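The complex is shown incomplete by one protein chain, all other protein chains being positioned as in the whole.
Naming follows writing order (A and B), and every chain is counted from residue 1.
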Amino acid sequence: MSSASPQAAVPVFNWFKYASPQTFFPLAGALAPWFAAIAAVLCVAGLYIGFFVAPTDAQQGESYRIIFIHVPAAWMSMLIYLAMAFWAGVGLAFNTRLSGMMATALAPTGAWFTFIALWTGALWGKPTWGTWWVWDARLTSELLLLFLYFGFMALQAAIDDPRRADKAGAVLALVGVINIPIIYFSVQWWNTLHQGSSVSLKSAPTMAMTMLTGMLVMVFAAWAYAIAAALWRVRCIILERERRSDWVRAYLGTAR
Amino acid sequence: MKPRHRRIALITAGVAGLALAAGLVLRALNENLAFFYTPTQVAANEAPQNRAFRVGGMVETGSVKRQPDGVTVHFVVTDTAKRLNVAYKGVLPDLFREGKGVVTQGRLENGLFVASEVLAKHDENYMPPEAAEAMKKAQATNQKAVNTVVNPK
Partner (left out) sequence: MNWGSVSEFLAMGGKGLYVWGSYGVAFAVIALEIGLLVMRRHAAGKDQ
């Protein structure tokens, strides 16, 4: 099922063509540098706006500037998990090789972003709330997210057969999806020390325009970076897993 | 039904079932997940009696009073419905302000909440100081207008 299917009779763009690791490998290699470049440019612009254009906050003074790294990292930690679970689920349902590799490639980047969100949150909490850490619903569920990433990576690393590792990881990833709405809505559902969302779909943002701009630019930088990192990692995974295939041998120049 | 479709159906059912189970567990845990109690809950004796717990609310404006010993602070936490007197000995966080959010941990002693920890709970509004100042003025004007309408004397 995973091998290339015969060309469809309908003359449309064949998405499934890129579902094969062999065709996706050069595509990922071509796209990754662009996303990395976009990430670098947006990051510089976002930090410039965040530190030199955005004004001091009336309540928190300068410590609020941590928001420009904290919020993008926290959003990415959840979004990457959703993407990871999505690819894991697709792999489980359609038994496609590349989907499992995508899920595996996203996990470490998601875990790093989760760590950054927790770390910057602690350094923000100390000067504003008066504590590094509290066990409120928002912080606890975000910590659980880090453990879900660790669990996913550990489980996959523990199983030698990549296809079986993908399946086991996919089940774990899909079960863990329940944690994402819990993180997101925790500040509404329960009393938490963490404040509510400043940016939501339902109401206008409660941030000054330049502050919001800086934050959103950093969010897009984080998006671009995560895509670049995942594409680079999936290329490594493809080479590692398919190293016995003819095309990888030919590519690496190790053909018999 | 093709095997692939059956697999998708199974996975969908599994995820839905797990989500439901988790939802129910969370509902049951809801009370324990509350990080703090409100003064109203404390007044209704919903807070734990013989152990430490947290109270969250707003520091009532004008209620913060430093005691003669110089380290103890008395203030009132309110959720606008009920008020709770708090005593705290220690360093207050920078963002501890009258009229702003606070979460404090401690225990009840004869109606007085003796706090061992005070945390500031800031809101989700970010704005430059000038904007905050302008908003305060606008609110004060509004309040004046409301007062003249309510008490036309």
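Methods note: a contact is a pair of C-beta atoms (placed from the backbone, for glycine too) under 8 Å apart; a residue touches a chain by one contact, two chains touch by 3 or more.
Bear in mind that the values here come from a model prediction, so they are computed numbers and not experimental data.
Put simply, the hidden chain is in touch with A once you look at the whole complex. When you scan A:31, A:45 or A:123 for touch with the missing chain, the hit is A:123. Across A:18, A:86, A:115 or A:220, the residue that sits in touch with the chain not pictured is A:115. Interface with the hidden chain, as seen from chain A, comprises residues 51-52, 54-56, 61-63, 65-66, 69-70, 73, 108-109, 112, 115-116, 119-120, 123-124, 126-127, 225, 229, 232-233, 235-236, 239-240, 243, 251-254.
Basically, only the chains that are shown with their structure count from here on.
Chain A and chain B have centres, each the mean of its CA atoms, that are 31 Å apart.
Across the complex, chain B is touched by residues 55-61, 64, 67, 89, 92-95, 127-131, 134-137, 174-175, 177-178, 182, 189-193, 195-198, 206-208, 211 of chain A.
Every residue of chain B that touches chain A in the complex is listed here, in rising order: 4, 7-8, 11, 14-15, 18-19, 22, 26, 30, 33-38, 56, 92-96, 100, 103, 117-133.
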